[in-house]
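Read the structure below first, then the notes.
One chain of protein is taken out of this complex; the other chains stay put.
Lettered A and B in written order, each chain numbered from 1.
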Amino acid sequence: MSLDAEQVKKIAHLARLEINEADIPSYAGTLSNILELVDQMSAVNTDDVEPMAHPMDANQRLRADVVTENNQREKFQAIAPKTEDGLYLVPQVIE
Amino acid sequence: MQWEVVIGLEIHAQLMTNSKIFSGASIAYGAEPNTQACAVDLGLPGVLPVLNTEAVRMAAKFGLAIGANVSRHSVFARKNYFYPDLPKGYQISQMELPIVEAGKLEIELKDGTKKIIGVTRAHLEEDAGKSLHEDYHGMTGIDLNRAGTPLLEIVSEPDMRSAEEAVAYMRKIHSLVQYIGICDGNMAEGSFRCDANVSVRPKGQAEYGTRAELKNINSFKFVEKAINIEVERQIDLIEDGGKVVQETRLYDADKNETRSMRSKEEANDYRYFPDPDLLPVVLDDEYLQAVKDTLPELPDVKRDRFIEQYGLSSVDAGILTVSREAADYFEKVAELSAAAKLAANWMMGEVSASLNKNDLDIKDCPVSAEMLAGMLKRIEDNTISGKIAKEVFEAMWAGDGDADTVIDKKGLKQITDSSAIEALVDQVIANNPVQAAEFKAGKEQLMGFFVGQIMKASQGKANPAQVNQLLKKKLSE
Partner (left out) sequence: MYHNKTLAQLSAMLQAKEVSSVELTQYFLDRIKARDGEINSFISVTAEQALAQAKAADERLAAGTAEPLTGVPFAQKDIFCTEGVRSSCGSKMLDNFISPYDATVVTKLKAVGAVMLGKTNMDEFAMGSSNETSFYGSVKNPWDLKKVPGGSSGGSAAAVAARLAPAATGTDTGGSIRQPASLCNLTGLKPTYGRISRYGMIAFASSLDQAGPMARTAEDCALLMNAMAGFDEKDSTSIEKEVPDYTTDLNKSIKGLKIGLPKEFFGEGLDPEVAKTVEAAIQQYKDMGAEVVEISLPNSGLSVPVYYVVAPAECSSNLSRMDGVRFGHRCEEPKDLEDLYKRSRGEGFGEEVKRRILIGTYALSAGYYDAYYIKAQKLRRLISDDFKKAFEQVDVIMGPTSPNVAFNMGEKSDDPVSMYLSDIYTIAVNLAGLPGMSIPAGFAHDMPVGLQVIGNYFEESHLLNVAHAYQQQTDWHERCPAGFED
């Protein structure tokens, strides 16, 4: 499987990554090489194999429904790029 | 051409936990922005989710309440998309293996027809934050207090064929989630929200038409209006030779129209995959049985019992069982007063009207079940008439004490002494000789006039049955 420039742009958009136009061919090249490596997977038949999402065969532990966190807005927003009146600011969201 | 409407609903019910689905932050409504968004809710680097036990229990409770299959093994997945109210860039939800599958619900329409609506699935997920569109120098403010609030997304089959059915289904779910104590049902605060998938097809066609997803319909009234206006739009569009596009549309209540949400128009590719930070949720039979044991009597069962036990009509029993609190209130009054029918009438009459007028919930009713039952007893034993009872009820509502106190203080005790009533009757007949003569000449509709005069003279306290009886006797003498 190899990727062309258009596909790279499409994926970059899905991932919200700006990539310089000039760098696209090089990305297409290295990504195609990686996919070629990945395509070795098809050599093995896995029809009856259960996918393994997790290394440990364990179940989700459940947390007691208790409020343990208090307001730390000031601390958290001290590292935020842009806030006002306790809100995080982003360019206008149009719905 | 005859068109058939096909509707499926996706209902989001916020679960009434104390803390968030994956963090220990509070979910209380109305806090200052971002004061209830902890490190996990903000998606800071390195933080991890841990699942809230109550959220799981509540989802299981819902599944059991609709006779669904509650999965022994369910899995959380990440739904990936970028949006400022979604801090991690993905929403933790359930995709392939939801916690609840294949349930059903019976709805009843106004004309009494009943219909089964399938519930495809219900899955647990986290709510997003809120974008505040007030202008911050041309920017949008983000409040993440709501981010991570547990949601149960209840997805119906496309089984509904009219806006009326959709509303009936939505009301049924609304009632049920409150009954089983998993959601407060507060639509104004967004605790109970609904999206509708609407399509039309020529009657008789097997395939579904292309559907539009209607968002932002946050009241029963709007659901009905939004669906109807959307159906109209789709039919007009097709009949004019156009095609319905699969898209998300926003309902604008002010203009009563639906419009395309341009910002979400681009085809989404959510790249779902199992969340590696969470393990499979495994529930065993013992757990499910324990949850089942906590289920209250469900609305349909309760309605049937009310019909049977109290001799109520199906409609009355249905109304009284919409909310668990109302049903409990009614049962208490019925038991204490031993007058179920009367209790039902009062509940659906004065009690309901007064609550509506004051915008109160039954649990905040100033007249307790005990007080109402006390009053009904006085109607039953003829201490007061139904008419006087309204005055007593108003006084109890205003805080003047229980029925006996009010009756006593205001001297509202009914006059049942027949000699006293007879005196009143005689006096009224004597004062109105012309009418008396006309009555005797056959104008029997004057009966009401005489009764009214006597009740007025007794300040409403004369026993109406006795008044009637004595009047008839005297006027025919």
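Operating definition for what follows: a residue touches a chain if its C-beta (ideal position, glycine included) is under 8 Å from a C-beta of that chain, and two chains touch if they have at least 3 such contacts.
Only a predicted model underlies this, so the values are computations on that prediction, with no experimental measurement involved.
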Sole contact to the chain not displayed, among B:G8, B:P87 or B:G148: B:P87
Residue ranges of subunit A at the interface with the undisplayed chain: 3, 7-8, 11-12, 14-19, 27, 30-31, 33-44, 46, 49-56, 58, 60-61, 63, 72, 75-76, 78-82, 88, 90-93
Interface residues of subunit B (partner: the chain not displayed): 39, 42-51, 78, 80, 82, 84, 87-90, 142, 269, 271-273, 276-279
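Keep in mind that, in the parts below, only the chains that are shown with their structure count from here on.
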Mean-CA-position distance for subunit B and subunit A (Å): 40
Residue numbers on subunit A that touch subunit B, as the complex places them: 14, 16, 53-54, 56, 58-69, 71-73, 76-77, 82, 84-95
Contact set on subunit B toward subunit A in their complex: 17-19, 23-26, 32-39, 42, 44, 50-56, 75-76, 82, 84, 131-133, 136, 138-144, 250, 261-263, 269, 271, 274, 276, 278-282
